[in-house]
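Here the complex is missing a single protein chain, while all its other protein chains stay put.
Let's turn to subunit A:
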Amino acid sequence: MQKRSVVHGLAFLALGALIAAGAPVAPTQAQPGRQVRELVLVTWPQAQDPQQYEAARIAAEGMRRLGLRVTVRTMPWEQLADYIWYSRQKWDMTTWQMVGRPERSDPDELLVNLFSSSTAKDGYNFIGFIDPKYDEIAQGQREATDLTTRKKLIVQAQEIIAGAQPYTFLVNPKSIYAFNNQVWDPATIVEQKGIGIKNFWTFDGAAPKGAQKDMVLNAQDPVQAINPLYISGKVDSWITELIWDRLVRIGPDGLPRPWAAGAYKWLTPTTIDVTLRPGMRWHDGTPVTADDVIFSFTAPKGGKVPMYRPFVANIADIKKLSATTLRFTLAKPSAAFLTSTLGKINLVPQHVWAPMLQSLEGKKENAESLQEKAPIGSGPFKFAGWTRGQEVVLEANPEHWAAPKMRRWILRTVSNVEAALGGLRNGEINFLSDYLGDPAVLARLSSQDPRITVIASTDIGMQFIAYNERRPPFNDADFRRALSMVIDRNMIRLVAYKGYGVLADSPVSQALEFWHAPNLPQYAYNVAAARDLLKKAGYEWDPQGHLLYPASQTETLEVAR
C-alpha cells in the first residue's frame, strides 16, 4: 500500500515537472548576436487543407537551404486567422489564400485592400507592407476613369509588388467543376474568366436536354443565411446572386455589363446616369421602382448594414431624374465603381426591408440577423425552400426578362466529398459545384464515364506565403526576394496542386489577361543566386552554416509563439 502511494507521489511530481516544462517559460532562447532566430511558418492542418500544408513543407525545405531554421506549425483556420489578424506583432510567416469571386474580376479590391498602408493597422494588409509610392498608385488607379491610364497604373502597382515580394506568390489554382452532359446541354454551360463554369451565367442559361429539368448541385459547407444585406459564407453568395438582381453583373469576360440597369452612361468622372430596365417585378408581384433602387443604395449607409457600407461610402448623392432614370454622384472618381458598387449591391424591395430595418432601431442587432421566411428579390430565380443543413431550393422565375431554362436549382449540402462524387455518378446530383478533393480522381472519373464533363479553369484566386514585415528579417526586401528564390514553386505546383494551377507572380491573377502585368520578375528556383543576393546585402553565415544578419544588425526578437 505504502509502495503504491510512493509511486503515485512520484508520478504526480513527474507530471508537475512536465506541466512546468510545458508552460511558457521566460523566453531565454533568443540568442544575443547576429544569428537569425528560428522562423515559424504557420499553415493549415493537413486534414483541413492538404495543398497549403504540402506547399508550406516544400517552402520550408527551401528556406532551410539558406541556413535558416524553419518550423512549420499548423493551426486550424479559425485559430490561424485569429493569430494572423489580431496578433500582428507576433507571427513570422503564413500560408494564405484569396478565393476568386466575380467582383474580384476588377483588380481594385485586392490591390488597394491588401497592400495599402491604411489597412495595415487593422485591415487586410496584415503583413504591414508600407510604401507611400504604392499607396499613391493604388489610389490613382481607383480614380483614373481613362482605361489606358488606369491599366498603366495597375501594371505599375503590380511591378512594385513583384519587386518588393511582400508575398511569395505560389499558384493561381484551377477551379474544377463537373456536370452531367446527358442532363445539361454542354453548349449552354458558360465558362466565366477566372471563376469557372459554376457561375451566374451557367445557372441562368443552362438548358436541360431531357426530362430532368432540376439542376442539383453540391456544397460542402452549410448555408449560413439567405440575406441580401449580409455577406455571409461563400456558398450563400451563390444563392443571393440568383434571387436578387443587381444593376450591373460581371460578364463571362470578367468585365461589367448592364443588367437591371438597361443602360448607363458616365457624364463626368463623378457622375453616372443609370436607366432601369422597364417592367421588372419583385417576386411578390409589385413593380421594381427607382425608389427601391435608391433605397438599396442608401440603406447600407446607416449603421445597420455594416458589410455593404464600404461599397456605398463613395456615393455622395442619388437623384431620381424620372421613373426609370437615376443619377449617381460620387464623392471621388472611381474606376471600379461599376464592378465594386453597381455590381455588388443587391436590389431589395423597399416595402419589405424598410420596416424590417426600422424594427432594429435602438437594438444592437443589425440587418444580418434578419432572415426573411421567404426572401423576395427580383432576380431570375425565386426562393422555394430551405431545409437547414440539407438543401436550398430555388425555382425559375418565368416573369424575368432573362428567365432561366431549368425548372429548379437545388443546392445540396454534402459534407462527404466521396458521397458527392458517388452522387454525380449515380445521378443524384448533376452539377458538381464544390470539389476540394484530388483533381486526378475527378479526371479519371470523367474518362471512365463519358456522361461526366470536367472543366478546370484558372482562378482569380491565388495561394501565397505572406511575410510579416514588422518582424526582421522580413522587413528586408532582399531577404524576401531570396526566400522567393529558394521556394521551389514549380514543385509546389506539381506536387501540392497536382499540376492544377499556373505559377502566380502577382496579386492580379493570370486569368485576368487584360489587367495582369506582363514581364514581371519570376524568381526562378535558384539557391546559389539567392545566397549571392543575401551576401551582397551583407548577410553572412557562421561556421555551422547558420544565417547571420548583416554586421550592423543583431537579433532582437523571440521565436514566434
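The rule is simple: a contact is a pair of C-beta atoms (placed from the backbone, for glycine too) under 8 Å apart; a residue touches a chain by one contact, two chains touch by 3 or more; residues count from 1.
The criterion applied here is as follows: contacts and distances are computed from a predicted model.
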From "Cytochrome c oxidase subunit 1", "4Fe-4S dicluster domain-containing protein", "ABC transporter permease" or "tRNA threonylcarbamoyladenosine biosynthesis protein TsaB", the UniProt protein name for the chain not displayed is "ABC transporter permease"
Of A:140, A:222, A:258 or A:333, the one touching the omitted chain in the full complex | A:222
Among the options A:72, A:419 or A:520, the absent chain makes contact with A:419
Contact with the hidden chain (one of A:38, A:131, A:185 or A:214) | A:214
Across the whole complex, the chain not displayed is touched by subunit A residues 75-79, 81-83, 85-86, 98, 109-110, 113-114, 121-124, 214, 216, 222, 224-225, 227, 230-232, 303, 306-307, 309-311, 364-366, 368-369, 371, 385, 387-391, 393, 408, 410, 412-416, 418-420, 422-423, 425-426, 428-429
